[in-house]
Structures are given as C-alpha cells and as structure tokens.
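For this view, one protein chain was removed and the others were kept in their places.
Going in written order, the chains are labelled A, B and C, and every chain counts its residues from 1.
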Amino acid sequence: MAKAEPGAGAGVSDLAASVGLTDEDLLGMYRVIATARAVDERMWVLNRAGRIPFVISGQGHEGAQAAIAWPLKRQFDWIAPFYRSIATCLAFGMQARDILTAQYAKAIDPSSGGRQMPGHYGNVANNLVSLSSPVATQMLHAVGIALAAKIRKTGQVAMTSMGEGSSNQGDVHEGLNFAAIHKLPFILVVENNGYAISVPVSKQLAVADVAARASGYGIPGVVVDGADVLTCYRAARDAVERARAGEGPTLIEAKVIRLTAHSSDDQQTKYRSEEELKALRESDPLPRFRAELQDAGVLTEELEATIAAEVKADIDEATEYAETAADPSPSEAMKWVYAEDWPSEEPPAWGFGGGHGMAGHEGDTSAAKDAV
Amino acid sequence: MAKAEPGAGAGVSDLAASVGLTDEDLLGMYRVIATARAVDERMWVLNRAGRIPFVISGQGHEGAQAAIAWPLKRQFDWIAPFYRSIATCLAFGMQARDILTAQYAKAIDPSSGGRQMPGHYGNVANNLVSLSSPVATQMLHAVGIALAAKIRKTGQVAMTSMGEGSSNQGDVHEGLNFAAIHKLPFILVVENNGYAISVPVSKQLAVADVAARASGYGIPGVVVDGADVLTCYRAARDAVERARAGEGPTLIEAKVIRLTAHSSDDQQTKYRSEEELKALRESDPLPRFRAELQDAGVLTEELEATIAAEVKADIDEATEYAETAADPSPSEAMKWVYAEDWPSEEPPAWGFGGGHGMAGHEGDTSAAKDAV
Amino acid sequence: MALKTFIEAIRETLAEEMRRDESVIVLGEDVGLKGGVFLATDGLYAEFGEDRVIDTPLTESLIVGASIGAAMNGLRPVAEIQFADFIHPAFNQLVSEAARMRYRSNNGFGVPMTVRAPYGGGVHGALYHSQSVEAFFAHVPGLKVVIPSTPYDAAGLLRSSIRDDDPVLFFEHKKMYRSVRGDVPAAGFTVPLGQAAITHPGTQITVIAYGLMAHYALEAADVVAEEGISVEVVDLRTLRPLDKDTVLSSVRKTGKCLVVYEDNRFLGYGAEICSIIAEEAFDYLDGPVTRIAGPDVPGVPYNHVLEDWFMVNPEKIADGIRKLAAY
Partner (left out) sequence: MALKTFIEAIRETLAEEMRRDESVIVLGEDVGLKGGVFLATDGLYAEFGEDRVIDTPLTESLIVGASIGAAMNGLRPVAEIQFADFIHPAFNQLVSEAARMRYRSNNGFGVPMTVRAPYGGGVHGALYHSQSVEAFFAHVPGLKVVIPSTPYDAAGLLRSSIRDDDPVLFFEHKKMYRSVRGDVPAAGFTVPLGQAAITHPGTQITVIAYGLMAHYALEAADVVAEEGISVEVVDLRTLRPLDKDTVLSSVRKTGKCLVVYEDNRFLGYGAEICSIIAEEAFDYLDGPVTRIAGPDVPGVPYNHVLEDWFMVNPEKIADGIRKLAAY
C-alpha cells in the first residue's frame, strides 16, 4: 500500500508543502483512494457474477476517508469505522486481501473469520474496531477508547466515522456530550452523502450541516468538501493536534457523494433522478485528486499508469486468494462466544441427557450436534 | 384552584398588561405556586411523620412551572410532565387531592390508582401524560402527541419538561430532531437546577446552557430565569404561539433551583455546601413573585392572607381525604395489563393444571392465587 | 380468494386498514418513496401521502416513542423497524413505556400501536440481519407478540393487531416474504389474537412452532408420516397472550412434545412452552418435552456453511421427532 514509487515521491512539491506533507504522503493517499475504488468496483463485478452475495461500498467517500485517516498513527491510534470505510481501513493498515476475504467470508478474513457480512471491517492488529450493523453504536466505543487513552495517558486519539443519517441516533448525543465534558482525544467524522438509504437529508435533519450540532457540546464543528482531499486532510490534522494536546473532541463533517446504490440490495433509481445521478460524477474525489496531483507535478502520467497497474495486480491477486481460501468450519462455530469454552452451553446429548430409561443414549453427542 | 377572589383580580394592572394578562391570571399563577409549595412542604412533613414513605418534590421549580404551563389550554393541549412537576400539574388541572392521594398511593389516586411511586403524575382527564421513572422517555411521547396533533389538524400543542441531567439522554436528541424536521407544535422545557442528584452541571454538560443545543436542530432556544415568573410566562407564550402557527418547536431552558434534597432518600449535604444551600433562598420564586405582585398592587396583604388560608384549608382537607381513602385491592392487581382480561395470563391452578394423577386438584384456583 | 405472497398479504392489509380508518398511519425508515427495504409499504406513500406515510430519520427509539405518543392522541400508528435486529435501541420505549402505560395509569391511557419488523435467518443476513427477538418481548406483560406463518394469518392477524387497543409486536419472517404463498380472501376478515392453530392433526407427537419453523415442522411431519409417525403440528401464531388451551390439549392427547424455534435455545421463547407443558401436562407425558432450537452463539454467522450449521431445518426437526417417537 505505502510502497514508495521508485524515484518518485521523495521530494516535497509546493502542494505537499502547503499542507506540511511530502509527495510520498500525497501519493500514498492517492494509492489508497485508487485501491479503495478499484477493490470496490471489483466487489460489484463479483456480485454481478454471482461470486459474492452482497456489496456495500464506499464509492464517492474515498477521498475524505483516506485524507482524514492520514494524520492518525497506524497501530497506535484507533479508528471505529463504518460499513463504507474501505478507504479508511486501507489507509489504516488493512490490505485489499483483507477486504476481499471479508467479501467472500472466508476463514482467514481478519475482520470476522467469515462470520460477519461484508462491510463489517475491523481488526485488532490495526486498532480498527470490529463493527456491527446497528448504526452509530461504534460512536460510544470510540469515546470509551478515548477515555481509556486519557486515563492511561497513552497519547492515543480515537476517531469514528458514520453517515449523516446515523448521526441522529441517541448514542451520538450521549457520546459527544461525554467526550466534550472530559475533553477526550476523540474525533467524530460524519460522512454526509445526502441520503440514509432512500431518505434525503431534508427528511433527516432540519439544519444544513450536522456540524452545526458541535456548538451545543462546546466543541468545534468543521464542514469540509469531501471531494477536496487536502482540505479534508487539514481538518483532520488540526483535529488530531487538538485531541493530542488535550483540547478535546472535534466534529468533522465531510460532504461526500454516494456514487452507487445504498447496497447491492437497493434500487436507487426509485428515489434518485437520472440527472442527480449523472451530476454526481462531477464531485468524484478520485479524478479530482488525480488532477490536483498532476497539476502539482506530483503524479506523472507514467507514475499514474504504474500505480494503476500495481493496484490492479494487487486486487487480482487478492481476489484469487480470497476466492480459493477455505470456508470457516462449523466445528469452530461454537468458539469465541466467551474467552473460554463452556460445555454447558452445548445442547444436551439428544436423547434427554441420560435418563435411566435412556441409558443407551447417554453420551451420544454426535447426535446432539446434528440436532442443532 | 382558579377560583376568583371576591372583588380581586377583576382588573388589569400595569404588570398584568405588560404581559397581556389579567390580574386574575397573575393571582391564579400565584395560587398555583403557593399551593404547589404548600403541598410539597406537607409531603415532607408526612414523610418525616412516617405517613408516606417517599417524597420527591418541586420546591424551587414552581415559578417556572406555573408560568410555562399557563399559556397552554387545559384539557385541550397536552403536557408530559416529570417527577418535579407538581406546579405544572396543578396549573394544568390537577388538584391538591390528586397529588396527595398519589403520595398515599390510594385506590383513588387519579395518576395510577396507587400503582406508581409518588411523583409519577399524569391523568387522562387533564391530558397529562402518565410518567414512568426512566428519565426523558416522555420526550418522545410528547413529540408523538404533537405529530398526531399535526396530522389530525387539531391545533393542539404538546409540551414536556425534564431536568438538565435528563436532557443528555439519547431520546432528547432524536425527539428534537424529528420535531424540528416536521415543525411540530412541540415545546421542550428544561428545568435546569444545576444537579442531577449529586452530579453538578459541570460534569453533565460542557456548555453553559442546554438551550445552546437548539440551534443544532434549527429551532429557537431560550434561556429564562426560572425565578422570574413573568419572563417564563412570556417565553412560553411565544413558544405556544409559534407552535400553534405551525412554525415548529421551541426549547425553553429555565434556570431554577432545587431547594430540597433530590428526594427523601438523598443526603444533599454530602455534595452541596452549607453556603450554597443558604444562598439558594435568594432565588426562591415564591417570595419573589409575591413581592412583584405586591409591588404592582395586585396582591394585597389581606388577599395574600386569604389565599394562604384557603390553600392551607385545601391541603388539610386533601391530606385528610387521602389519609382515609381506601387502598387498592389485590383482587384488581391483575387488571389493565391489557385492555381485556386474558385468563391464560394467570398462573396455573396450582397442582399442575389437572393432570390425571391430580384430578382432585383441578380447578383449585384459590390455591393458585396464594401461590403467586 | 386470491393467491398471494406473504408480503403481498401484509402490504395489502396495510393499505386496506389505511383506507378503512384514517387514524392509521405508517412510519419508519424508508417506508415512503422506497416502499420499505422489503417493499412491505410499497405504494402507500403514493396513495396516502407523506402525512400518513412517514419516512423517519434513522432513530428507532423515536419511531417507537413517537408512535406511543401519537397512539395516545388519537392515531393508530403502524411502525416499521427495518430489521428486528434494530429494535434494540427502542427497547426502553417498548418495555418501560408501551408495555406499562395502561397498567401504570390504571387504564387511563392505552397504546394502540403496532410495531412490524422482519426477523429470522436463513437469508444470508449474518449476525445483525437474522435475529429472532421474540423472546425478549414475549417475556414482557403488557406487550402482545404475533408471528404469523401464512399469508392468510398475516393478513388476518395484522388487521387484528392494528385494531387492537394495546401495543402489538408483529414479527414477519423475512425468508417467507416471497417464498410463501397462500389464499387470502378479499374481504376484511380478521384472525383473532391469542389463538393457536392446529395445522396438521396427528396422534403421537405434538410439534409446537411458529413463523418459518411452522412450515419446517409441517415438512418434517410429512417426512415422518411416511415412516409411520403421526405428528400434530401446532402453529402458535400469537406468542403472547398464549393459547395455552390448544397447546395443552394437544400434548395431553399425544403425550409427547417437541418445541421448535429458530432463536438461541437458552431461554428462547420455547422455554416457556416447555415449562408450561412440564408443569401442566406432566401426568400425560410419555416422554420428555424436548426442544430443537438455534445453537447458543450470539447470532447467525454469515458464511453459508456456518449459516446452515446454525439454522433449524426440516431434517433436524424430523430427526428430533424420530428420536422422541422412539422413546
């Protein structure tokens, strides 16, 4: 992912300097965004080909995601992502393989070992919190992680992200309030794509910006154009600095677009017009960031082609790997309900637990397995 | 309660005119406040005398409560009160008797027939929503009532009140957001007394005013001095007008004081200093409103004495009434789980439901009653 | 009579009730223009408008809490929780508020509200789109819990639920939405709450089930019938209030009982059925009251191999019947 280009990115262009980064950083972000898009597109291809049953994707969100994750320290800070966070996860240490083994729900999927639906990323090696489906619950986990960081004085920052629809859940209110009171090193990123499945933002909120809520908690609320990668980066960098300095949480709202249907189960043409869908492409962060890097001389045509080829190879390899990896085994399915095994949690050896009338059946545990 | 004083209150003093009311209104409010205080003090006396086991009171909140309930139409608009809402309930149609029968948990208690703890006021005759203990849940009931009013085009307004501590619950966020989106005829009153039991407001909120949250929902947030009765009235009147005109919800925060411990189970000296407790008396709404009415010539000394005597007589009578009223009967205790009776919800006729080995026990339902 | 899918029966009943009674409203996430993620409310927005078909924000506690309030002020809300798995944020409003309003107000207030939610597994929905949540709510006095298994019952019971004066949780197995068809009369018939149905009469073993499992129980009954085992299948239809009479009569007749549910075994809904039978039909039992239920893991896993491992199916039920028959 962060592999340096031979001879490229070593310098510091004016563009990089303007945000205090190196060209390597900018190219790294670009590679994350490009990989996220490519893996996402691959998911839809696999879905249409009947290889994977479900897709939920981050197309249109990748610029904001890569940029906002960038100032956080990998394997030190924490992120509680959401189901569109492919670029966030890639920026924070996950690989295309990790995304694809989750799509295929294979035993080796580092997020859940094939137990969760695709999109429920998270793994301990990268301090990426395991995600559930009920939206916004991860808000409080990230706040708690930040609380532990403060109490343990680790210097860590915890970030979470979610959609604007999800930000209306009660947990968000409770979490922002607590984080603000205790000046926790916490960042809430709202990726506002204008829809909660089919419900437009006008039916979700009575205000133009979710960020308007920040002042009600006494914390800064920042609105950024999610297609403007470096502006997103700047906002995140400032928030991380504030958090690290003990100045408390920040709410960053990135206005992004949802380039796809909500998921592979959704028909968005029922509630979005053709014109609206067409206009979206203008706010696509990928071509815009590409052009920005080209204009700044950071990304040459040759380099772009090299990255594109590498990304494709990476994803081809990851697809092949995931496709051929082993399914999880039912013999493991009772594991990790608790840290230890509890035999009493198994159903009875069918045939009634060895009643005196049933002596012969006692201990017939193979039958029990079949029975559930 | 709203009984007109002979020869008094018929006019319109400058003070009354300044808020568009009559002297009768001002005296009505005064009587509510005085009655609320007196019934509240009586509750503590009865508690110390071992007559009633539990008290939770509204002392210090009464001015704001009476004033804010005033512009709402009785038996037409709706209020979802909280456990300190004695003055609110009195202003909205309940009587001292109703408060005291609830204290004694008598069968005739109109709030719950003796089923709920004291303080859980509410009755259908007065459009006062039955209250539970988990705080802030009533928020959503009031929002739903306002939604029904809008859909049914009844012209009703729904108000709810709660403490500042409770306003941090998730339900408040969800409710304000929804009410704002749909411009519901809804008013949230936060009675901020600086404490949630022992937790000072500095540990509950990172902002000075709960009302600061209103802008995050695109609605007005107003802060009023809860000891200043007519200012409270004005804020409520404006909110009711806005609501009735279809302009949507308002958040009113009244800064009040808690003159007593949290409840009869609480020892507030453990977390509040003597000086703090002493200083409270200066913000007591009752003497302040009394003085204001006296200065304005609305309340003469004679009238004050008459009202005091009437209030005392009312409460004496109510105490006597409640003390001697009948307890609810256990034979009614299974009633009103559902609108109909469901015999299958009763425990089995003990002795095993008439097994063939138990024929003699079949139908022995009296035993069943004992067994639960 | 017309042949309808399970979801058609639901959708059309909603429309009919909305036509019949203008106090009926529908609210929930995506129930408007989109018509619900399963299309259970498709067409209602067009017919009844946005006042009566409300796309709420993504806030389950609000959906239920505001329905409670609206029910107290003259409406009959039918709330949709997009997946039963997402009902938990509304748990407090359901358990502390809806269930207790009538009791705590001594019949002052009632909450005529229906909460519909798709539940159940076998649809590749993983931990959070497969749950059975009925046990949580069937435990709560004051709530009614309905789980139909046929289009006919879905229509008749949904109508009764909407017209009921108390809060009803109406759970629809999502795997049945399009896979189950059945005759549904055109007229506004009702199926009363609180009545189980014997869907397959038999003599040797009673199998008690509901929802998708009621179908699997019938399939299993057919399979073992060929082996000479006569099974009586009881489809509970309403889980609370429970039709104890039908359950007990059947077990007293057959002497053996297998209770089937898809939810986790431990303290799942079937535990109450087993307990009632063990206590109230003890003398009639010729074998232990047994259960076939989901394993005790925190949700249906996603990978199809694991999902198959989790799900109760006709074979597992037939196996349980055979063993009980041999007892």
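In this section, contacts are C-beta pairs under 8 Å (C-beta built on N, C-alpha and C of every residue); 3 or more make two chains touch, one makes a residue touch a chain.
These numbers were taken from a predicted model, which means no experiment stands behind them.
**Q** In the complete assembly, which of B:51, B:152, B:203 or B:244 touches the absent chain?
**A** Of these options, the touching residue for the absent chain is B:203.
**Q** Of C:10, C:193 or C:274, which sits in contact with the chain we cannot see?
**A** C:274
**Q** Which residue, C:207, C:220 or C:289, contacts the hidden chain when the whole complex is considered?
**A** C:289
**Q** Tell me which residue among C:38, C:136, C:152 or C:171 touches the hidden chain in the full complex.
**A** Of the candidates C:38, C:136, C:152 or C:171, C:136 is in touch with the missing chain.
**Q** Using the document's contact rule, name the residues of subunit B that touch the chain not shown here.
**A** Given the touch definition above, subunit B has residues 53-54, 105-106, 112, 114-117, 120, 132-135, 165-166, 168-171, 196-199, 203-205, 265-266, 270-271, 327-330, 333-334, 337, 345-347, 350-352, 355, 357-358, 361, 367, 370-372 touching the missing chain.
**Q** Using the document's contact rule, name the residues of subunit A that touch the chain not shown here.
**A** Output for subunit A: 78, 80, 109-113, 115-116, 120, 122-124, 129-130, 132, 134, 137, 139-149, 151-152, 154, 156, 158, 170-171, 174-175, 177-178, 181, 335-339, 342, 344-345, 348, 352-358.
**Q** With the missing chain put back, which residues of subunit C would touch it? List them for me.
**A** 85, 88-89, 91-92, 95-96, 99-100, 103-104, 127-128, 135-136, 138-142, 240, 242, 264, 266-272, 274-275, 277-280, 282-283, 285, 287-291, 296-299
Following the convention adopted for this analysis, only the chains that are shown with their structure count from here on.
**Q** Quick check for the class: compute each chain's Cα centroid; which one is farthest from the centroid of subunit A?
**A** B
**Q** Report the chain ID whose CA centroid sits closest to the centroid of the full protein CA set.
**A** Central chain is C.
**Q** List the centre-to-centre spacing of subunit A and subunit B in whole Å, with centres computed as mean CA coordinates.
**A** The computed centroid separation for subunit A versus subunit B comes out at 46 Å.
**Q** For subunit B versus subunit C, what separation do you get between their C-alpha means, in angstrom?
**A** Chain centroid spacing, subunit B to subunit C, equals 38 Å.
**Q** Taking each chain's centre as the mean of its CA atoms, how far is subunit A from subunit C in angstrom?
**A** Centres of subunit A and subunit C (C-alpha means) sit 34 Å apart.
**Q** Can you pull out the residues of subunit B that are in contact with at least two other chains?
**A** Subunit B, residues with two or more chain partners: 170-171, 174, 177, 181.
**Q** Quick one: which residues in subunit C touch 2 or more of the other chains?
**A** 56-57, 59, 61, 89
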